[in-house]
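A single protein chain has been omitted; all remaining protein chains appear in their positions.
Read from first to last, the chains carry the letters A and B; within each, the first residue is number 1.
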Amino acid sequence: MQVYGSKELVEDVLNKDLCIGCGACVDLCPYFKTYKGKTAMIFPCTVQQGRCHAYCPKTESDLTELSMSLFGKPYDGSPMGHHEKILIARAGDKVHPAPFQAGGAVSALVTFAMKNGMVDAAVLTGRTGLIPYAELVTESESVARFTTSKYMAAPTLSAFNQGVKQGFQKIGVVGTPCQMTALAQMSINPLHTENFKDSVALKIGLFCTWALDTRKLAAYLSSRLDITGIKAMDIPPPPAEILVLDMGGKTIEIPLSEIRPLVPRTCLLCPDMTSEWADVSVGVLEGEPKFNTLIIRTRTGQDLVDKAVAQGFLTIREMPAVNLDHLSAAASNKKKRALAGAMEEGLLNTAENGKRAMMRIEKAVVERILA
Amino acid sequence: MTNIQLSQDPYNLIIAGVGGQGNVLASRVVGNMLSRKGLTVTIGETFGGTQRGGSVMSHLRISSGSAFSPLIPRGKADMIIGLEPTDTLRVLGTYGNPDVKTICNMRPIHPVQVISGEPSYPDLEDAKNWIRELSRDAWFLDATDVAMEMGAAILGNIILIGALAGLNELPLDREDFENAIGLTFSGEKVQVNLAAYDKGIEMIARNGR
Partner (left out) sequence: MSILTNGEPGKRYLLMGNEAIARGALEAGVSVCAGYPGTPSSEIIESLSKVAGNRNLYVEWSTNEKVSMEVAAAASFAGLRAMCPMKQNGVNVGSDFLLHLALSGTRGGMVIVPCDDPGALSSINEGESRQFARLLEVPLLEPGDFQEAKGITRWAFELSEELHSMVFVRSVTRLSHASGNVEFGELPQVNPKAGFKHDGFILDEMEGIITSAPVDYKHGLQHAKLKKAVERFENSPFNTYQGPEHPELILVTSSACNFYCREAIGLLDAGDRVGLLKLATTWPLPPKLIEKYLSMTDRFFVVEEVIPFTEENLKILAQEMAPRIGIKTIMGKRDGKLPMVGELNPDIVTQALAGLLGLEYKPQPDDYVQRSREIVTRAPNRELTFCPGCPHRASFWTINNVLKMDNRQGFVCGDIGCYTLSTLPTGFSASKTLHAMGSGTGVASGFGKLKQFGMDQPVLSVCGDSTFFASALPALFNAVHNQSDITMVLLDNSGTAMTGFQTHPGLKTGAMGQEVPAISIEAVCRSIGAKVKISDPFDIESTRNALFELLEENGVNVLILKQICTLSPEKKAKKKFEVRVMAEKCLGESCGCGRLCTRIFRCPGLIWNKDKGKAEINDVICIGCGVCGSICPNAAIEKKEVA
């Protein structure tokens, strides 16, 4: 993976409207800042090779390099990525009940990892009004404040960067697939720094088909309702086709056809639905709203799940084959859409003429995915 | 008005530095000292933001006759007092000539571009050589350093007035200095300034510290 500086990051990502606002570049330095879901560069920086560029999931991510480094095998383009197991899960009895998005598996795993000392801090995403914000949490009791999904792009990783600055060395992160990609890129020491230390101890990835543009959604909703009254939001799995807003007492349903124009274009070029670079990935379960789909990908993930189950923080059961098929189809569709779009825009694999791309995938693999 | 014979008439003196170095006060003091001798003095000031980091330059035209332009013509300086090395060079470029004499305070004040690491500030030994090259005679004083030892960097300008007096090119004397500085300061401050003036005379005699 070729690393450049902030100048190229601005040219290739911000100026091309490819930034998802994940926060990977934010607060590493004084130049990239996030405000209301948007990342901005406030002054030019002259460093030729920077972490901002290296970590950004929208500069050319070399998926083969990531796969080799994380899983010891090349990237093969399979719909749900490398994994050990796919299960159904939900929070166990040891977890205080809270208004989880689905089964609460995410909150359960984070709580457990903190209690058990696997992580010393966790990066979670909250919401003030409609605007998502990131926070570094150091006490397991705080996890409950961050339940439920904010269906908007969030600067989650800015809190991770702050945590590293503060000296935390075992940080757990809950985030979307793009955020997991950024963390994976951090962990391979792309700048070949001496005495490099990976501060990510646990990556809990969320499933994600797309996120919404925070500012556009805020503008859309505030002309229709009082956004400060939104208690929670949900996008139930297909075929529902709605965004449900819990207004505390009453619910408002907005057809997805109205909402789709608020999806940033960068999500349509994103190939990952299931957080393929995470230790464990969590999504909702089709048909059973109070359960999660759980994908275990790494030893770390397996270890965490085993212990959490053993100590009553998580319950699991087998996943029926039909669910798996649907999941696989959805994930595969997202990949196809993304690769086709990226190819059309010349954003797949940096060309010989030097035109810089946003991802790098072996030609044969691309063909397999698109087949 | 006076029968003082100057080595040049008009005698053209430039005091140049950076905003905040007390250059305007210095020119006013020298002007008043010479006015007391009955000479006609015209002072012009050129500044690019007097107190805002810009170059500031005072032109003194000293004559036993009439008032001259507040701007010295190009190449016509007789004496340049530089409060800052690179500003001294710039002034030499415009107003210098092979016969000019220069007294320069060697404490650099970095322009913001230098602070920001773009162009570099020249080596002080180089600067000295260039000043020598562009002047008939040149004296280099660490006026700011000595002034700081005396309690305030701003006294550097007074030390340089003392140095100028020490060269005996112009009819500058201590009594006139005391009188002129008294127009601006009173009490203890006058004493401090007198000490700085004397220090300047001492320093130029030793050509340095």
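The rule is short, and it goes like this: contacts are C-beta pairs under 8 Å (C-beta built on N, C-alpha and C of every residue); 3 or more make two chains touch, one makes a residue touch a chain.
Only a predicted model underlies this, so the values are computations on that prediction, with no experimental measurement involved.
Although one chain is not drawn, the whole complex shows that of B:S69, B:Q191 or B:N207 it is B:S69 that touches it.
Among A:A40, A:I254 or A:L268, only A:A40 touches the chain left out of the display. Residues touching the missing chain, restricted to chain B, are 1, 18, 20, 28, 31-32, 35, 40-49, 51-55, 67-76, 86-87, 89-90, 92-93, 96-98, 107, 109-122, 126, 130, 133-134, 144, 148, 153, 183 (touch as defined at the top). Mapped onto chain A, contacts with the missing chain fall at residues 28-31, 33-36, 38, 40-43, 45-47, 49-52, 191.
Going forward, only the chains that are shown with their structure count from here on.
Chain A and chain B have centres, each the mean of its CA atoms, that are 66 Å apart.
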